[in-house]
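All protein chains of the complex are present and in place, except for one that has been dropped.
On to subunit A.
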Amino acid sequence: MADVQTIENVACGFCGLGCDDLTVEVEGRQVRAKAPVCPEAARLLRRLDTADPVARVAGETASETEAADAARQILASARAPLIGGLGVDMAGAGAAVDLAIRFGGVLDHYASEGLFRNYAAAQRTGWLSTTLAEVRNRCDLLLVVGDDPSATWGRLFERFFPATPLFAGANRRVVFLGAAPGEKARGQLAGAQVVHHATEDPVAALEALGTLVAGRRPPGESFGGVGAEALAALAEELRNAHYAVVTWNAADLADGDLVATRATALVDRLNVTTRAGVFPLGGRDNIIGVNQLLLWRLGYPLRSAVRGQASSHDGTLFATEAALADADVLVWISAFRPEPPPAFAGKVIALAHPETVFDKEPDVLIPVGTPGVDHAGTVFRMDSIVSLPLGALRVATLPSVAEAVRRIAEG
């Protein structure tokens, strides 16, 4: 029997919140997280002492070299590859860009919908934003738009609202504009005053709020189902707050782009007289880091294509779903979780988490290790500023994405 090894202060790269205080037990090949940990991290860190799956080509067991050779052959004759998924650490992201430069291809991350909804606002007007440590210590009024985000980011409010902030004082308030906060959120916010304004149209409510904050009264009795008086009172609180923060998860909101636009405008108006910032939620599977790397390497964010030694960007055409319609090869990369590729008629090369369940056998399957479990790596937090070093928890038996891609590209 292997000894049980307890590793403290483990950094977690899955949801983008960037918790780095996890305690993990490792016993031989087995990994299990102990508190403090959210359910998603517990699930994604869990490893049993099972044999790794091996590479396959057309469903037949293959060596890693054979799989890399097969992938290279497919890519060499590809007309329009899509390099998708992109659940990778920074080294994996660099390798994916190298692959696009070598063979051409569109680059997108599977969770980019929310990011681009936010960019609809950001690229038109810009925005005034803030980061986690500022929220923790300065935010005295937090406006949460849409659904309770605790389902996706299990420790969000625990991280947002520590017991003893440096500046925010004892009277911290959280206003939910949308769905009601769940039990978990209420528990984590026990030290704050929690208010809920139910609405199914947060865009209308935010728009009215923006008008009110600017000192004008919008015509109407209620906005998105929230009474004008309640919104007027909230506007007054926002104006009186020292540091208000507006947060939302654009991926979960049908009108995420409009929520982002209205929230941005609201915060813009608040900053004329007091301080405030937006804190857009997102960041799953290092999407922010991959996006950062594309920006410095290609000059464009995700949903960009490299073709003929030039790159271009189109937030609509190069989104995974649209790009798949034009693609003949899909390189699907998902190292953090067993995210299966979307349905696709063309050839599929999968660099996949070992537990991935495929609807259709990929043409080439190369199982890859998980950053922060099998190998070290770097991931960005959702605020796009802070990045974390992930350590290895056990000896790797599978290649990292960077190694697997290198083997494909270098042959």
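Keep this in mind: contacts are C-beta pairs under 8 Å (C-beta built on N, C-alpha and C of every residue); 3 or more make two chains touch, one makes a residue touch a chain; residues count from 1.
Just so it is clear, contacts and distances are computed from a predicted model.
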Per UniProt, the name of the complex member that is left out, chosen from "Universal stress protein", "Aspartate carbamoyltransferase", "sulfate adenylyltransferase" or "Formylmethanofuran dehydrogenase subunit A": "Formylmethanofuran dehydrogenase subunit A"
Among A:A310, A:A343 or A:V395, the residue in touch with the chain that has been omitted: A:A310
Residue among A:P39, A:P162 or A:G182 that touches the chain left out of view: A:P162
Identified contact with the non-displayed chain, of A:I7, A:V54 or A:I101: A:I101
Residue touching the undisplayed chain, where the options are A:P39, A:G227 or A:P389: A:P389
Missing-chain contacts mapped onto subunit A: 9, 11, 18, 20-21, 90, 94, 97, 100-101, 119, 122-134, 136-138, 159, 162, 164, 166-167, 242-243, 271, 274-275, 277, 292-293, 295-301, 306-311, 313, 378, 380, 384-389
